[in-house]
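The structure is given below, and queries will be raised subsequently.
Missing here: one protein chain of the complex. Every other protein chain is in place.
Read from first to last, the chains carry the letters A, B and C; within each, the first residue is number 1.
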Amino acid sequence: MPKSIGRCAWAVAEGYIPPTSTEGKRQLTSHETICILNAGDEDAQVEVTVYFSNRAPVGPYRFKVEAKRTSHLRFNEFTDPEPVPKDTDFSSVIVSSVPVVVQHTRLDSRQAALALLSTMAFPVDG
Amino acid sequence: MPKSIGRCAWAVAEGYIPPTSTEGKRQLTSHETICILNAGDEDAQVEVTVYFSNRAPVGPYRFKVEAKRTSHLRFNEFTDPEPVPKDTDFSSVIVSSVPVVVQHTRLDSRQAALALLSTMAFPVDG
Amino acid sequence: MPKSIGRCAWAVAEGYIPPTSTEGKRQLTSHETICILNAGDEDAQVEVTVYFSNRAPVGPYRFKVEAKRTSHLRFNEFTDPEPVPKDTDFSSVIVSSVPVVVQHTRLDSRQAALALLSTMAFPVDG
Partner (left out) sequence: MPKSIGRCAWAVAEGYIPPTSTEGKRQLTSHETICILNAGDEDAQVEVTVYFSNRAPVGPYRFKVEAKRTSHLRFNEFTDPEPVPKDTDFSSVIVSSVPVVVQHTRLDSRQAALALLSTMAFPVDG
């Protein structure tokens, strides 16, 4: 097992919470997620900043990802400092106190059949 | 927060605007998008060049992405120097005056149920 | 052909096995996959560790990917040391004795129309 897995800063340029869902269950509700793996021995203090097209960034949203644990965070469940609006383009930057790995996933269930997308976030240098 | 987030040149090898949509609303119209995050303190002057399989590249298409803002650009809304044709394979290169992060996303609503794809663009070295 | 293709450690932050399928055939059963390409001349001994949100990691799951072969492994078919639970968020780290390339794919057939996602895994440094 490598000593350090991941990076301390990541960016996701795409962000969008579909405004509706055809399903009421949390599992199939439309959502925009960042999955954060902390494979290390130390808890990660994570700060997420959200960028918009026509107003100042909002954040940081603060989360803890414990050592040797993963956390799948849904933007549509962010509340503090404020909810992330639906049906609005955004981007995000994720900064962590220790190396983590970040992947971006969306489940869109606006229509009767769900759609999925996923990509590794961009690992910021340095 | 890192001082510089992203790169000044990116490439997207896949490009295709589905010729039809089952939905009339802009939100669910088939589209091919590049999402550009400028997390820095300076506005980004962005130039996009579009490559085709059987004719010379077209561009640059010019855009400004303001400091600390994101811009989700749809190829199907590009007009100057010319519209990007539908139902045609293309690729794109994105060059920016300051570091940005670029992600490629398609929403295909040709059929009753939409499909999605997304991937980080390829960060060009140097 | 380059001498060495890939890396010896990879991470996938997203992981989720949909709990149901609308199709009974293996081909269209909901699945979460890591595709591992060993383009080299030596067999790869691969160890996968699975991370959860609220309990200790499980593993290693051990696999061999022969020289010049590819192996598409489904998390929902892992058995030893224990099955990977459905409807549960997880992440994974893949460590190989020789360089390989790892890609993450999900087929979700919970609804009548399937959905797909895929992304390269994150290549761990060093």
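Going forward, a residue touches a chain if its C-beta (ideal position, glycine included) is under 8 Å from a C-beta of that chain, and two chains touch if they have at least 3 such contacts.
Note that the structure is predicted; figures quoted are calculated from it, not measured.
Within subunit C, the residues in touch with the undisplayed chain are 1-6, 27-28, 33, 35-37, 39, 68-72, 100-103, 105, 107, 112-120, 123. By the touch criterion stated above, the residues of subunit B touching the omitted chain are 9, 11-16, 19, 49, 51-54, 56-57, 87, 89-91, 93, 95, 104, 106, 108, 110-113, 115-122, 124-126.
Quick note on the criterion: only the chains that are shown with their structure count from here on.
Residues touching across the subunit A and subunit B pair largely diverge in numbering: under half of the numbers involved belong to both copies. Comparing per-chain C-alpha centres with the mean over every protein C-alpha atom, the closest match is chain A. In this assembly, the C-alpha centroid of subunit A lies 21 Å from the C-alpha centroid of subunit B. Distance from the subunit B centre to the subunit C centre is 30 Å, each centre being the mean of its Cα atoms.
Touching of two or more other chains is recorded for residues 113, 115, 119 of subunit C.
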